[in-house]
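With one protein chain held back, the other chains of the complex are shown just where they sit.
Coming up: chain A.
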Amino acid sequence: MSETASPARYSWGGDEFIFVELSEEMSLRANFRAMAITRALKEERPDGILEICPANASYQVRYDPDVIEPHTLLAHLQDLEKKVGDASDVSLSTRVVEIPVLYRDPWTTETLMRFRDRHQDPDATDIDYAARINGLPDADAFIAAHTGSPWFTSMVGFVAGLPFMFQMVPQDRQLVVPKYLRPRTDTPKQTVGHGGCFGCIYSVRGAGGYQMFGITPAPIYDPTQSSPDFADFMVFFRPGDIASFRAIDRDEYDDTLVQVERRDYRIRSREVEFNLQPFLDDPAGFNSRLLEVLRVD
């Protein structure tokens, strides 16, 4: 796998934003380039740069044109793009984390029943529908696929702290589901969802259009910063985090919630170095090593 990077597309977003699309379609390569370019820019922090936002296959910079001339910034970003190239030699210091999930939980099930009129398949649940259109025999097989490989946090956003995740498997094994026909007005907090090729965890209760499969008892956003995972910052996920979902039962869900309420729950997390090329050369071997790092005590 040694695709050459196609040139990015640059566009103005009014007088304060530059938007850069590295690839029209989603790939880990495009995401890794977005990550590498934005990390390089963060290290430099030129004057007048206000926000640096990596996204799935694109990124965006907010700047103050009174401080930095827009065309100068754009030329600089094009230089960075060349310097980063296909990002195969870029190394990312990141984390691998484990997210416990109660699949087919009562709360998302109740919510999805309320919004059946907005769904492609009103007679099925979201997970049964997702299993069927991905050619899997049943929901259990879908859960096995969902928990079977880790996910790369390719973007954080939409609302505060919501991770978009891209499953670290070859494209023909990606789980792909459409979004709801019309978005819901309600989604339980910490719902584990999926839309297009992206998994997500809803960080707050609110609107949403992704299919809902389950719920995690682990908080991922805490503006009060009252528990240990949030001592440094109110948002748990950062772009580049690698997450593995683990199916849990109702007892473990309830026990975990007790710990969360006692403020002594922590998401299992380990530091890792991630290079794209070794992963692309042997995804299965790389993923199993990642999970070993995560699960070793």
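A few notes on this one:
Convention: contacts are C-beta pairs under 8 Å (C-beta built on N, C-alpha and C of every residue); 3 or more make two chains touch, one makes a residue touch a chain; residues count from 1.
Operating definition for what follows: contacts and distances are computed from a predicted model.
Of "ABC transporter permease", "Biotin-dependent carboxyltransferase", "Acyl-CoA dehydrogenase" or "Nitrite reductase (NADH) small subunit", only "Biotin-dependent carboxyltransferase" is the UniProt protein name of the chain excluded from the display. The residue from A:221, A:245 or A:274 that touches the chain not shown here is A:221. Here one chain is not drawn; of A:124, A:235, A:257 or A:272, the residue touching it is A:235.
Contact with the chain not shown here comes from a single listed residue; of A:142, A:198 or A:213, that residue is A:198.
Looking at A:17, A:107 or A:253, the residue that reaches the missing chain in the full complex is A:17. Although one chain is not displayed, chain A still touches it through residues 11-17, 19, 21, 23-27, 38, 50-60, 62, 65-66, 70-71, 155-162, 164, 166, 171, 176, 178-179, 195-198, 203-204, 206, 221, 223, 234-235, 237-239.
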